[in-house]
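Below is one structure, written out as structure tokens, with a few remarks after it.
Note that one protein chain of the assembly has been removed; the remaining protein chains are unaltered in position.
To keep things simple, chains are lettered A, B and C as they appear, and every chain counts its residues starting from 1.
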Amino acid sequence: MANTAVVYFSGYGHTQRMAEFVAQGAQGTLIEIDADGNITDAQWDVLDAADAIIMGSPTYMGMVAWQFKKFADLSSKRWFAGKWQGKVAGGFTISGHLSGDKLSTIQYFMTLAMQHGMVWVGQAEMGDGTINRLGSNSGVMAQVGNTEPAAAIPEGDLATAKTYGARVAAMAAKLAV
Amino acid sequence: MANTAVVYFSGYGHTQRMAEFVAQGAQGTLIEIDADGNITDAQWDVLDAADAIIMGSPTYMGMVAWQFKKFADLSSKRWFAGKWQGKVAGGFTISGHLSGDKLSTIQYFMTLAMQHGMVWVGQAEMGDGTINRLGSNSGVMAQVGNTEPAAAIPEGDLATAKTYGARVAAMAAKLAV
Amino acid sequence: MANTAVVYFSGYGHTQRMAEFVAQGAQGTLIEIDADGNITDAQWDVLDAADAIIMGSPTYMGMVAWQFKKFADLSSKRWFAGKWQGKVAGGFTISGHLSGDKLSTIQYFMTLAMQHGMVWVGQAEMGDGTINRLGSNSGVMAQVGNTEPAAAIPEGDLATAKTYGARVAAMAAKLAV
Partner (left out) sequence: MANTAVVYFSGYGHTQRMAEFVAQGAQGTLIEIDADGNITDAQWDVLDAADAIIMGSPTYMGMVAWQFKKFADLSSKRWFAGKWQGKVAGGFTISGHLSGDKLSTIQYFMTLAMQHGMVWVGQAEMGDGTINRLGSNSGVMAQVGNTEPAAAIPEGDLATAKTYGARVAAMAAKLAV
């Protein structure tokens, strides 16, 4: 069984709800980045010990929220030490538009994972209108109207998140041997 | 009045329909890239004389169709001579999924335009569920189910294409002075 | 004469030095984002009044520094109001590696500019080993070793920054008419 951590920033609860489903699929640990872009030392230790790290952020102004980027910048200490080399990585995002710039956010997760020497696992379910409704491959994309609560996220988007968590964890289990 | 050309490849007619609306908005000339990725010498001349070039392609396997890329590679002669420097550029794409990798296609149009020293004009309408339904800013994104004909492209997507053509042409008119 | 603002975050002075040359070329105003990712109300006013906004950030962990991203997130108020629509935009970055992920940073500047409805002007000088030494088109890329001071940035990189500032300002002057 792989040891998976889901590290995310959530502005209004939508990304958190997605994170919960990803973590459920991965049987992983949730780590929330706070409003100042920080996590605790104990949480950094959880990340260091993980076989897989799945990253989540809303797409704000065409990219991860600044709090997530601060987390990424702070992860440079791990990068210098090569601590996350060979771990598995994945990512998910949510925003108010059907497409918008969500791919930009996921591309950044990939770029960050590559700098750390991680291995990237994408979203492999074919879109069928429910599962992978938005047709994303590089990671998970979800969407809900800008004024809608997290409870309004479509079931299929949540199911996609859960299936994705399981896929990432399964790959991590193989690589961790 | 700016002189605008809309150069596109269309596999099954969907991109062509989008191109027609873009050209209508821009009062521009349509140039279709053929199934072998070629255009005629006369068509290259039209592009050389244009104030603005708007590029269109379906998103196939996460990027412009190969025929469009062949056109881009052939445009290297113009690049060496700096012939398209300062022209205005724009782009649009369509695919079967709501999001998918359409941003990847538009990012490539931008990269190509930048190599040519062109000036990029994006899609500026706020998404309202009809106009800019998919929430794209960098260029125009449209979508219709994989088995549906070009006639099934939503009216709002076509209207977005037309409005976009007009915006690009208006910017080109200013820069061409 | 166009009214140009150069808004940047600098961690160790390298981006600031680049910003100074860009501003010199554009005859523009420098606006430094502080260590907490903030600028003053008066500086927001300068941006609102500008014909062109040129963005600068080091590339940290594959993307703009988090302070720049915080600035971008805070700019969402301008986005809602459409305040920056039609302005000209440009960008530059510097990092310790010759290539690395500098293109990722510039792609983000472009994505942000497009969300604001701005018009993107790239770097149009052909690389000759001195000017545009790194061969960047979408914006300006500069490089200096990780342990070197800002004073060690190659002359050609600085000259590229200055030439670029002038180009962006010239385009803005045309569009501002």
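Observations
Just so we're on the same page, a contact is a pair of C-beta atoms (placed from the backbone, for glycine too) under 8 Å apart; a residue touches a chain by one contact, two chains touch by 3 or more.
Being a predicted model, the structure only gives us computed values, none of them experimental.
Only one residue in the set A:115, A:143 or A:163 touches the chain that does not appear here, and it is A:115. Contact with the chain not shown here comes from a single listed residue; of A:3, A:43 or A:138, that residue is A:138.
Among C:20, C:51, C:73 or C:101, the one in contact with the hidden chain is C:101. Only one residue in the set B:17, B:70, B:87 or B:133 touches the chain that does not appear here, and it is B:70. One chain is missing from the display, and on subunit B it is touched by residues 37, 60-67, 69-70, 72-73, 75-76, 79, 101, 104, 107-108, 111-112, 114-115. Touching residues on subunit A toward the chain that is not drawn are 82, 85-86, 107, 110-111, 113-115, 117-124, 126, 137-138, 171, 174-175, 177.
Of the residues in subunit C, those that touch the hidden partner chain are 62, 95-104, 127, 133-138, 141, 143.
Criterion: only the chains that are shown with their structure count from here on.
Subunit B and subunit C touch with mostly matching residues; of the residue numbers seen at this interface, over half occur in both copies. A centroid comparison over C-alpha atoms places B as the chain most distant from subunit A. Annotation: 26 Å between the Cα-based centres of subunit B and subunit C. In subunit C, the residues that touch at least two other chains are 107, 111, 114-115.
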